[in-house]
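One protein chain is absent from this view; the other protein chains keep their places.
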Amino acid sequence: MANIVVIDTTFSTVNMGSIICDQINSSDLISDIKLERYTVPGFKDLAAVARRSIDSGADIVLATAMPGPEAIDESCAKDASFGLQMVQALTGVSVLEVFVHMSEVLNADRSIDEAKLIDLCENRCREHADNALRMVFTPESMVDRAGSGRRQGGADVGSVE
Amino acid sequence: MANIVVIDTTFSTVNMGSIICDQINSSDLISDIKLERYTVPGFKDLAAVARRSIDSGADIVLATAMPGPEAIDESCAKDASFGLQMVQALTGVSVLEVFVHMSEVLNADRSIDEAKLIDLCENRCREHADNALRMVFTPESMVDRAGSGRRQGGADVGSVE
Amino acid sequence: MANIVVIDTTFSTVNMGSIICDQINSSDLISDIKLERYTVPGFKDLAAVARRSIDSGADIVLATAMPGPEAIDESCAKDASFGLQMVQALTGVSVLEVFVHMSEVLNADRSIDEAKLIDLCENRCREHADNALRMVFTPESMVDRAGSGRRQGGADVGSVE
Amino acid sequence: MANIVVIDTTFSTVNMGSIICDQINSSDLISDIKLERYTVPGFKDLAAVARRSIDSGADIVLATAMPGPEAIDESCAKDASFGLQMVQALTGVSVLEVFVHMSEVLNADRSIDEAKLIDLCENRCREHADNALRMVFTPESMVDRAGSGRRQGGADVGSVE
Partner (left out) sequence: MANIVVIDTTFSTVNMGSIICDQINSSDLISDIKLERYTVPGFKDLAAVARRSIDSGADIVLATAMPGPEAIDESCAKDASFGLQMVQALTGVSVLEVFVHMSEVLNADRSIDEAKLIDLCENRCREHADNALRMVFTPESMVDRAGSGRRQGGADVGSVE
């Protein structure tokens, strides 16, 4: 039985945790999975929940967030990343960072392209959910994909070889 | 009995710790709460007190600060954030970062809009106090708010879905 | 008996450790204090001595430094801050960062205003020594000063409330 | 028997882990080596696997990645570096960072020079594999190379002495 923990935020404008849970619940492996979900206010709150989930037995954590479009938002997202790196360095348990940046879906006038934002969340969340399942259940299948230029949330660029 | 710890600074020009304590004290849950409060000189002093509060049994910590308006102030605030991320990664206990940046309330001449500053402190402190109560007493209510575009200290942006 | 540890540097052009020790030695509380002092080459050497002082029983540490006036100096000062944040996150013991930046006292031609530098060191060191005494002996007196816009080394800005 | 662990990514467009494993497998020392390989989605996922490999007995880890060409890619690569520094500081086991940056092989129009990219991966991966073997089996041979201006993936610059 693998314990998979999903954490998302109330800051995000898309229910990213729900998308990931949906993808995991639709897996053939679901009967071997104990899926848990937590929600925190914002990305700086992810590290604490990731750490205590791991202390309670999580085999892998998916930590989602949606940083805002301004430079200050990106700067703060780095603080959150730092916390997640630290959790992983301390525990040796993988915490997949599933961040969708509003800066990735800006219109020319810097407003948010909402349809594009939802699409990007859908794709990135589902692809990272699949990665988590591979990492936990079939890590050798990850090796088969090494160097293949995979992207989560957009078209793969492929191998140059 | 939940142990909630509030830390604020002598640097801030608004008594942020007092606002948070007031909000928590007005909660219906107050009889189940052991509320403690500490004050430190500035934001770089938050991490030590957060860590020792957690070592003494804190279930959640609210760490407040008011970074000044200059680039150097923001840069130092990142050092403080780093310390708080580390405390959370090491302990698995949530430390809500309740920072009100003077740069958020500047007039056109870069002076501080004091009324706006007080308002922002009031709103952000009270909303984070409510978040802390939810996280400790009813974490499932946080999941109900996932992806809803919440903001602390301003209007929520709402979900795009 | 409180163990207070003061660390300064040979890099600094003012004997900051001596000023802090003088202030602490002049306190009414001195008979309850075990005061220790160490000197390291530069600010990147503060974290190790802070950590081992804490492991030997320090109740609080004052870590002084004088970063140079260039951008690279400020950048390196952040590395030192990082180390001090980490010590605090790991131990839960406060390490007051008493840094006087040469960039704070530059003349128009970017030379150092030496009189101003000495004054700033005097004021900031003594005020942080007083903070340390309050934090160790009368932490409730810090709460009385919450949100009062205190500055170490210059005029307080006061509360906006 | 030395346990050498190689980690690469599905993000990379070259199979860097395979190159390193090939170089190590061709070593005369191979009968004394237990070689393991893992693949993760991207560079931010390296630290967790490095840490758990070390906890399982790794004597040295080679962590490969291929950061993209944009400023944001480089910024995120620093987060990954941070995680690897932390793993090393916590464990005392070397984790060689074998990063090939797309920004190193850009054409004038900022497209990727693919032939150059493959060459650079080949050279850097093989040279770091050799470094890992020296560090584990003949650390004194590293001292013989001190101050000799070695570069991995390009021409050595040599000693100025």
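Every chain is named by a letter (A, B, C and D) in the order it is written, and numbering of its residues begins at 1.
Following the convention adopted for this analysis, contacts are C-beta pairs under 8 Å (C-beta built on N, C-alpha and C of every residue); 3 or more make two chains touch, one makes a residue touch a chain.
Treat the numbers as computed from the prediction; the structure is a model and nothing was measured.
Chemist: When the whole complex is taken into account, which chains on show are touched by the absent chain?
Modeler: In the entire complex, chains touched by the missing one are C, D.
Chemist: Touch as defined at the start, partner being the missing chain; which of C:Leu35, C:Ile118, C:Val143 or C:Val160 qualifies?
Modeler: C:Ile118
Chemist: For chain D, which residues lie in contact with the unshown chain of the complex?
Modeler: That gives, for chain D, the contact residues 74, 78, 81-82, 84-86, 88-97, 128, 131, 135, 139, 142-143, 145-152, 157-161.
Chemist: Since one chain has been left out of the picture, which residues of chain C touch it in the full complex?
Modeler: These residues of chain C touch the chain that is not shown: 8-18, 37-41, 44-45, 47-49, 51-52, 54-55, 72, 75-76, 79-80, 82-83, 86-87, 90, 112, 114, 117-118.
Rule of thumb we're sticking to: only the chains that are shown with their structure count from here on.
Chemist: Degrees of rotation, nearest 5, to put the Cα trace of chain B on chain C?
Modeler: 70
Chemist: So the centre of each chain is just the mean of its C-alpha atoms; given that, what is the distance between chain A and chain D in Å?
Modeler: Distance between chain centres, rounded to whole Å: 25 Å.
Chemist: Residue numbers in chain D touching 2 or more other chains?
Modeler: Where chain D is concerned, no single residue meets two or more other chains.
Chemist: Could you list each pair of chains that touch, in label order?
Modeler: Every pair of chains meeting the touch criterion: A-B, A-D, B-C.
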